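Here the complex is missing one protein chain, while the rest keep their positions.
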Amino acid sequence: MSIVIRRYIPWILAVILTFFMALDTLVLEKNINAYAEAIRKAQAIIGTHAVIISITLFTRIHGRRVIKDPKRIESWILLICLWIPLIWGLGRYAFYGVKPTVEPSIQQVFSAIVSPGDSTIYSILVFFIASAAYRAFRARSMEAAILLIAGSICMLGNAPVGELIWSGFVPLKDWINNVWVRAEARVIIISGLLATLALYVRILLGYERGWMGRGE
Amino acid sequence: MSVDLTTIVNLTAAGITLMLLSYLYKENRFFRIAEHAYMGAAAAYTTLISIDTAWTYLYDYVSKGHWWWWLTIPIGLLYIFFFTRKYFYLYRYPTAIVMGIGMGTIVSRYIKTQFLEQIRATIYESTTTQYLLPKPLDGILISIGVLTALFYFYFTMEFKGPLNTIAKIGRYTLIAGFGGSFGLTVMARISLFIGRVRFLYFTHPGPYICVVAAIMLIASITLDYMKKSK
Amino acid sequence: MSLSIRPTYVGSAVIFMVSIVIMFLSIYLTKKGTVKPKIRKLPGMDALDEAIGRATEMGRPVHYTVGLGGVGDSQVIAGLSICQYVAKKCAEYGVRFLFTFADPSVEPVARDLIKSSYTMAGKPDEYKPENVIWLSNRQFAYATGAMGLILREKVAANLLLGYFAAESLILAEAGFRAGAIQIAGTTNSYQIPFFIATCDYTLISEELITAGAYVAGTPEQVGTIFGQDIMRLIGLILTIIGLLFWAAGNRWFYDVLNI
Partner (left out) sequence: MESKKPMTIWEKLENMDVRYIYLLMWVAISLPILRPIGIPLGRYSIETLGLYNFIDKLPPGSIVVFIDDQSPAAAAECHPAEIAIFQHCVNKGLKVLFYASRAEAVPFIESTLQKVLGASKDHPDYGKKYVNLGFIPQYEVGLAALAANMFYTVKDAYGNDIKTLPFFQNLPTGTAKDWAIVIYYGASSVDWVVRQITDVYGTKTGGGVAAVLSSRIYPYFPDKVVGFTNGLKGAAEYEILVKRPGDAAAGMDAQSLGHLVIVIFIILGNLGYFISKRRRM
């Protein structure tokens, strides 16, 4: 019995929902479409609860670190930056009805820490892309040479300085972008779908059980 | 000199920016502090936003008298049983719901956008594309590229003789595309860094912090160098 | 109740049915032994053992991440099923196994999975909950945490198999600076170039999602790969027929694909 509750019911639930939602995208029927829309919203609500586990465990890991070694400033900082805005934001939301998107102090935390963090880490990519290009764009083999040539042409065609060096870079860049990059992207998309179909069949038939853990 | 809130926000922002960038030299204490502050604040902010979204959905239904929507909360709370030793498997119910809905929504929609539409686009572009070579050639190149590269992924066949050549052409198509899109991305990344640099150099009190950071960097490089030469 | 197929979705419905039939058939035939598909080698997957072995020799941890996606994403599911294999191997060799992710919905699944992998390897006591690390549910905060972790722990193997967006290169560069052997895989066509450029092995798109079945190797799993190849053949044939019609100046087939 226990394996039924542990494994079979969740699995059957997933199968039924998959087919129902697939039906919704294919079929025009007022009730089905309305139910599907409601189910999708319910899923968003249910899925949000997972964050409880994550935040609890996150706090536990760093709490233990702090207890073991109270001099670990970074874990202290993490706990402070996590819990103070969270409690304040929730409290303001619950008791005063102020949405976190407009609550000024939450917005200040956002623009003091989160927003600069986002844009800094995004922009740190410029250094990494430079060093990746330096290491990878080396004509070691035929493939590497193709990578090197296509990459360098596109780089030079994109920057104004490339046009100053040789005016041919721009049409060549457009050609690579619109012929080769397009063909590549299309194949990656199609092949991703084919594999996804096969994976879903494996899940629906119960061969692929990674998503349920292994358990017993 | 009065210190207002904007200055404090800008000061923190500039500090976080430089501390995170210090990773470029090496993993260090300042980076670790900024990293943890950022991780914590980001988790708090994102969680608040997702709670807000979820509550908006829920309230929308509940306020219309659909009381059964409250049931989504206990179903979601099944996740908490993960902490118990005996009933931990109950987390699989919300997981199954989230997954089943995700899969179902994607699968049939993607068959259209990622399969049929892509095939149609390939057919359409076979004659309409013209960039460098004379009229039909560019389109033919796209078609050949798509067909061979798709063939390259074939799993249950060993490539021999002419098949190997086809697969190789497919592989080269993919690589050319990868190279191209690598090169094209550089510009967007530099743009992002320009934004950051401009913030640091031109927003009060960014420049002062930059100077402090530069001094600290030089000091740390000197120290490391002395340690190494010893 | 009036039921009709959404306009322009007839083709999708047909392909959906056809694909299910083909998958069933190919699983059935493979199980019966009528067809014996031989899967070509995936160098990236074969290198997993090498990577774990290297980590054992160096006494440094293995870092594994499934990226940004939630548990419903096919790339994450694929990443999790490869994770089973890696976690078990790490438990057997006694290598520290660090697992990171961004979406909270992955948390219970991953913990359950890794814990049972340790149990299956016969070392349930060596599973350490603090080695499964949620970094943040915001994209770049997750990337920051991962890049800090990779360099701090000096990981010997950096396995990036899952859903990645712009942070792909951040993780790969951190792995490079830690001197790790890197195996990566994703289906996002914008990110594959960075993995190709920085990692030792890359599982491109389809290869990632199929890798789970490749490792398992049971007839049913191999059967679905065979079915996948038949679907590919259908795609190739549809494209070729469409191109021939189009070249002859006939739009009919092109329009048929959109009914």
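To keep things simple, chains are lettered A, B and C as they appear, and every chain counts its residues starting from 1.
Everything that follows uses one rule, which is that a contact is a pair of C-beta atoms (placed from the backbone, for glycine too) under 8 Å apart; a residue touches a chain by one contact, two chains touch by 3 or more.
Given the structure is predicted, the values throughout are model-derived calculations rather than measurements.
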{"item": "Candidate in contact with the missing chain, chosen from A:A133, A:A150 or A:L199", "value": "A:A133"}
{"item": "Option touching the unshown chain, where B:I75, B:M157 or B:I190 are the choices", "value": "B:I190"}
{"item": "For subunit A, residues in touch with the removed chain", "value": "101-102, 107, 110, 115-116, 118-119, 122-123, 126-127, 129-131, 133-135, 137-140, 148, 152, 155-156, 158-164, 170"}
{"item": "Residues belonging to subunit B that touch the chain removed from view", "value": "24-25, 186-188, 190-198, 201"}
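The rule we apply is simple: only the chains that are shown with their structure count from here on.
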{"item": "Contact graph of the chains (line, ring, star, complete, other)", "value": "complete"}
{"item": "Most heavily contacting chain pair (counted by C-beta pairs in contact)", "value": "A-B"}
{"item": "From subunit B, the most remote chain by mean C-alpha position", "value": "C"}
{"item": "Distance between chain centroids, defined by C-alpha means - subunit A, subunit C (Å)", "value": "14"}
{"item": "Centre distance in Å when subunit A and subunit B are each reduced to the mean of their C-alpha atoms", "value": "5"}
{"item": "Numbers and ranges of subunit C residues touching at least 2 other chains", "value": "9, 12-13, 16, 19, 70-71, 74, 77, 105, 108-109, 111-112, 137-138, 140-141, 144, 189, 192, 194, 196-197, 204-206, 210, 225, 228, 232, 235"}
{"item": "Subunit A residues counted as touching two or more neighbouring chains", "value": "22, 25-26, 47, 50-51, 53, 58, 114, 117-118, 121-122, 124-125, 129, 133, 147, 184-185, 188-192, 194, 196-197, 200, 203, 211-213, 215"}
{"item": "Footprint of subunit C on subunit A - complex, ascending", "value": "22, 25-29, 31, 47, 50-51, 53-54, 57-58, 61, 64, 114, 117-118, 121-122, 124-125, 128-129, 131-133, 135-137, 147, 184-185, 188-192, 194-203, 205, 207-208, 210-215"}
{"item": "Complex contact set, residues of subunit A against subunit B", "value": "5-7, 9-11, 13-26, 38-53, 55-56, 58, 73-75, 77-86, 89-90, 93, 99-101, 106, 108-127, 129, 133, 142-143, 146-155, 157-159, 171-194, 196-197, 200, 203, 211-213, 215"}
{"item": "Sites on subunit B touched by subunit C in the complex", "value": "20, 23, 27, 31-32, 35, 38-39, 42-43, 45-47, 50, 79, 82, 88, 91, 95, 98-103, 106-109, 111-112, 115-116, 119-120, 122-124, 126-127, 143, 146-147, 150-151, 153-159, 174-175, 177-179, 181-182, 185"}
